[in-house]
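Reviewing the structure listed below.
The complex appears here without one of its protein chains, the remainder shown in place.
Letters are used for the chains, namely A, B and C, taken in the order the chains are written, and counting of residues starts over at 1 for each.
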Amino acid sequence: MSAATVFGLCAAALVGLGLFGVLVDPHPLRKIVAFNLLGGGVFLIFGITARRGAAAGFASDPVPQALVITGIVVAFAATALAAALVLRLVDETGRVTLRSAGSGGGPSNDAHS
Amino acid sequence: MTLTFAFDAILALALVAVAAWTTAARDMFAAVAGSVAFGLLMALVWVRLAAPDVALTEAAIGSGVTGGLLIAVGARLRRNGASPGAEPPGAILRCTAAVVCGLVTVGLGAIVLLSPEPAPTLAPLAARHLPQTGLGNPVTAVLMAYRAIDTLLEVVVLLLALVGVWSLAPDRYWGGRPGMQQHEDPNGVLAFFARLLPPIGIIVAIHLFWVGSVAPGGEFQSATVVGAMWLLAMIAGLVDLPPIDRPGVRLGLVVGPVVFIVIGLAGTALAGAFLAYPPGHAKLLILVIEIPVTLSIAATLGLLVVGPPQRMPPG
Amino acid sequence: MANFLLAAAVVVLTTVALGMIRVLRGPGAADRIMAAQLLGTGGIAVLLLLARAIPMPGVVDVALVLGLLAAFVSVAFVKAVGGPAPGDAERAGGE
Partner (left out) sequence: MSFIRDGLTIGAVAVGAFFFLAGMVGLLRFPDTLSRLHALSKADNLGLGLIVFGLLFQEDELFPALKLVGVWLLALLAGAIVAQLIARAAIRDRPSA
């Protein structure tokens, strides 16, 4: 099996794990970590596409590589913004949760089962 | 051949194991430390995928600066003694999510196995026009010439993210300094380290910046190293961050995007399209863009890590 | 020679992968940091071996950046777990 295939399968597993963390983990900071795992998996899919697109003397297609570099930087910006939101949330409410105390509810409100 | 496969298999297994543990870990710091380890392994993966430019970015941003950010946030949450808040969702939801995520994994795996090899590629096109850009590194050529508009927007996105982070500051701190005051023994080990490392880091950053036109490297990696060194000096209490309403700070943050846009608009007049470079001047113009952009990205990344202002504005 | 260096890279990578257990299990924050530090050094060693076994430009630079940023992360970690008083990790041990 080529490196691209091995890491492609790895990427599929990472996307699944990251998605699971984003959906299920109640802690916002851990959701952010899971989001980064998910992003890592998606970037790897780009990476193996680039590796398989090796041509013209390049070991890897430069266009997806540039996309991934952009993606890593933007993912960092999103992480920083999300982290600042979590910190402000804690400052305001003293709790690390997206679920509101009363009615209304946050995005994970349907978790009550 | 089998050795490379063994290497790849161990690396892939370690990556998935770290991801799984990070998702399952109870302790928050375990999750944060796991994500640092994850970034490190990802950098190795990028080298194996023949993408050293991406490996540099991952080592600098994915593992380094993101790790620093998550560690700082984790420490603040712990200090504030914030209660965990929500309990994990019920069994039904967990099972449903597990099934859905399993399906996504299986589907993606199938796509990986079934997709054509060799994949469709833009590499020949990138190679054909490389001489016109005067660059030797195709990835830099994509970032700075073929798809310069993406890079411009990316720099703007970073700036917007910083504006978003700052706008989360409580009113009383607006215009104040971000981060906490650091109290550190000026003759201590940490201060020594923070005096020694930044000069080395800046040399590495200049090296990465300079080779970026012909070899792996470039302005993002270089800027991240500079930003990290700035943060290190800040952590050690050697420098304090400026209040966010200083004109100099604002200027430093916008100079990169502004120069980028001005040269892009000049391209409209001189070369017929936004961000087009006149023939023969591409390399020089790219350099003129890259220098201020690197400084702006370094400042933006550093300030993104420390977050919104946390201290009263002076006076 | 390339095969030998690759085999050495596999060995070091395995130790790095096993060292991850300590990052994840802790128990103390100090254990996590030092394990992360070992991972950084091990990652550098793997990269240097790979750079020689499978020549590719820029891999040594990746090792260099990894070294710089791993040091930064370790320092950030030490400071972050330094307790509620931000920053006097220096005197607490009593020299």
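Just a few scattered comments:
To be clear about the criterion, contacts are C-beta pairs under 8 Å (C-beta built on N, C-alpha and C of every residue); 3 or more make two chains touch, one makes a residue touch a chain.
Keep in mind that what you see is a predicted model, and the values were worked out from it rather than measured.
Every visible chain touched by the undisplayed chain in the complete complex is listed here: B, C.
Only one residue in the set B:V189, B:V214, B:L284 or B:M312 touches the chain that does not appear here, and it is B:V189.
Think of the hidden chain as still there; on chain C it touches residues 1, 4-5, 8, 11-12, 15-16, 18-19, 21-22, 28-31, 33-35, 37-38, 40-42, 44-45, 48-49, 52, 60, 63-64, 67-68, 70-71, 74-75, 78, 81-83, 89-90, 92-93. The chain not shown here touches chain B at positions 189-190, 192-193, 196-197, 200.
Here is the rule we go by: only the chains that are shown with their structure count from here on.
Steps from chain A to chain C, minimised over paths through touching chains, total 2.
Ranked by separation of Cα centres from chain A, the top chain is C. The chain pair with the larger count of C-beta pairs in contact, out of A-B and B-C, is A-B. Centre-to-centre spacing of chain A and chain C amounts to 23 Å, using the average Cα coordinate of each chain.
Computed from the mean C-alpha positions, the centre of chain A lies at a distance of 14 Å from the centre of chain B. Between the CA-based centres of chain B and chain C the separation comes to 19 Å, rounded to the whole angstrom.
Each of the following residues of chain A touches two or more other chains: 59. The multi-chain contact residues of chain C, meaning those touching 2 or more other chains, are 56.
By the touch rule above, chain B contacts chain C in their complex via residues 3-4, 6-7, 10-11, 13-14, 17-18, 21-22, 25, 27, 29-30, 33-34, 36-37, 40-41, 43-44, 47-48, 50, 52-53, 55-56, 59-60, 63-65, 67-68, 71-72, 74-75, 79, 180-185, 188-190, 193-194, 197, 200-201, 204, 207-208, 211, 215-217, 221, 224-225, 228-229, 231-232, 235-237.
For chain A in complex with chain B, the residues that touch the partner chain are 1-21, 23-27, 29-30, 32-34, 36-37, 40-41, 43-45, 47-63, 65-70, 72-74, 76-81, 83-88, 90-91, 94-99, 108, 110-113.
Those residues of chain C that touch chain B in the complex are listed here as 3, 6-7, 9-10, 13-14, 16-17, 20, 23-26, 29, 32-33, 35-36, 39-40, 43, 46-47, 50, 54, 56-59, 61-62, 64-66, 68-73, 75-81, 84-91.
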